[in-house]
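All protein chains but one are shown in place.
Let's look at subunit A:
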Amino acid sequence: METFIIEDVTKSFQNGEVEAKILKGVNLTLTEGEITALVGPSGSGKSTILTIAAGLQKASGGQILFDGDDMTAMSQENIRKVRSSEFGFVFQSSHLVPFLTVEEQLDLMLDVAETKMDKKQQKEEISRILKLVGMDHRKDAYPPSLSGGEKQRVAIARAIIHKPKILFADEPTASLDTKRKKEVMELIHELTKSLGLTTLMVTHDDEMLPYADRVITMRDGVIV
């Protein structure tokens, strides 16, 4: 099922008197239960299209349709609501809150997403997701005591705890060693399939491509 449609999206920056065109009309449709990988050289615009799709920056033109609603026409507050309840994010760095335990990171995300769960349900859901990502044994640990791979697992758990429809992953394995990269990608793949997520991933690592259902290559602001 097509849940996310990017239509003719452009992005340009004014650099003095020169207008730099980063995206020159990108069209992309994401399908439920699939991982779409965006690849391409640096400066091709792959991270820009991901951040625009995720509502983290505005497009200069075009439309982004999520469940039929045009996100480019939404207010900042509505985009925030969509981000908190419908999207999940995994970045190159885990970006965990340093003073919260693993369990509390997920608890915070449930609060931010304003889920209707009571405390008991929240605890059960956190426990279930931590088991799913293999981190239930470290639920009381603080981020500084976790390894890079463990941090990324917690970041993935935080990204899916509130049952988002779309998972945005910006180079999620870039800071990991080969063994951890494989583990994290396997996890993203497994979760996308089992939870029916729609995943858009930016990567420059060819080893990660076998995990993607579709690979889109970008160059100079267009899909090639």
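Definition applied: a contact is a pair of C-beta atoms (placed from the backbone, for glycine too) under 8 Å apart; a residue touches a chain by one contact, two chains touch by 3 or more; residues count from 1.
The definition used in the following text is that contacts and distances are computed from a predicted model.
Per its UniProt entry, the chain excluded from the display bears the name "Putative hemin transport system permease protein HrtB", taken from "GntR family transcriptional regulator", "Putative hemin transport system permease protein HrtB", "Lactate utilization protein A" or "Fluoride-specific ion channel FluC". Across A:E34, A:D170 or A:E183, the residue that sits in touch with the chain not pictured is A:D170.
In the complete assembly, the contact with the undisplayed chain comes from A:A113, out of A:I6, A:V39 or A:A113. Contact with the undisplayed chain is limited, among A:T31, A:S84 or A:S127, to A:S84. Of the listed residues A:I5, A:L100, A:M117 or A:L209, the one in contact with the hidden chain in the full complex is A:L100.
Although one chain is hidden here, its contacts on subunit A can still be listed: residues 51, 54, 56-57, 80-81, 83-85, 87, 89, 91-95, 97-100, 104, 108-109, 112-113, 142, 158, 170, 175.
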